[in-house]
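Excluded from the complex is one protein chain; the other protein chains are retained at their positions.
For subunit A:
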Amino acid sequence: MDIVNALVALANFVLIPAVAYGSQLALGALGVTLIYGILRFSNFAHGDSMAWGTMCAVLATWGLQGMGVSLGPLPTALLAIPAGILGAAALLLATDRVVYRFYRAQKAKPVILVIVSMGVMFVYNGLTRFVIGPDDQRFADGERFIISALDFRAMTGLDEGLAIKTTQGITVVVAVLVVAFLFWFLTHTRTGKSMRAYSDNEDLALLSGINPERVVLVTWLFVAALATIAGVLYGLDKSFKPFTYFQLLLPIFASAIVGGMGSPLGAIAGGYIIAFSEVGITYAWKKVLGHLLPESLEPSGLVQLLSTDYKFAVSFVILVIVLLFRPTGLFRGKSV
């Protein structure tokens, strides 16, 4: 019985939150990695693209809620995601037309594009705040929990509670669906194959008749979709505040780099590695060990490897180690 309690406590405080957070990071990192792989630069504006897409989805959600549309136990925001993707795609394509295309035509060095994307980031930052303001926005509705800690305790009679939020469930399901679709698209469709060809060798791809503008267009559409989905899922799970999305940029880049820039599989693995290291290494094992060990051996301290102050340090130490010993990332992406 005590082993069950220990497992439940571990699942509730480490496994479930880390899996949900990892899925959100993975979707964000996929967007970053696609741009890096195909358009060949690190897009610092990705966090704010997420904020913009989510903002469009939030506005659409409010519209739907105003019209009385609801998905029952599921959040209405899921219905608003297409509207968010449209909004994000419009902004990203407009930016590409006005800004990035100019530098692409000049064959500008990646580092110049990085700086350009930083400028774009600040513009997006301002745009989002201009429309919806800098404050926290609430748009989640429907059932909050699949199972709440209290219900779980009442149901099983265990000491420990296990909570699974609806949003955590949706996050994982949607993340799996999106990733599966992306892989199918990249490997089985003509456009997907041309995207990979363009990524592998631009000149060769151009010689074989691939239309570069089309590849760029499809890439931005995917990035808009990934950014909006990741942003909406994160906003549903936590809350929507433009500044937090800007801050998400760091863990997202850490995930993409750990996994290997340009490698979609790496982005997913990286997302989970960063999430689990942030939550896991700073976890205090007192509760879990308390259930497992006999009373005489129960720890009096917290049995915490590192204090939570160091959780960001942990993910960055992993980043540094990966870059030192395997600069292309775990899944052999491109060298950064």
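Just so we're on the same page, a contact is a pair of C-beta atoms (placed from the backbone, for glycine too) under 8 Å apart; a residue touches a chain by one contact, two chains touch by 3 or more; residues count from 1.
We adopt the following convention: contacts and distances are computed from a predicted model.
Engineer: Looking at UniProt, which of "Inner-membrane translocator", "YeeE/YedE family protein", "Branched-chain amino acid ABC transporter, amino acid-binding protein" or "Sulfate adenylyltransferase subunit 2" names the chain we cannot see?
Structural biologist: "Branched-chain amino acid ABC transporter, amino acid-binding protein"
Engineer: Quick one: say which of A:Thr189, A:Asn211 or A:Gln247 touches the chain that got left out.
Structural biologist: Answer from the full complex: A:Gln247 touches the omitted chain.
Engineer: Pick out which of A:Arg40, A:Arg129 or A:Lys238 touches the chain that's been left out of the picture.
Structural biologist: Touching the chain that is not displayed is residue A:Lys238.
Engineer: Which parts of subunit A are in contact with the chain that was left out?
Structural biologist: 12-14, 17-18, 21, 24, 135-136, 138, 148-150, 161, 163, 165, 234, 238-239, 241, 243-244, 247-248, 251, 275, 278-279, 282-288, 302, 304, 307-309, 311-312
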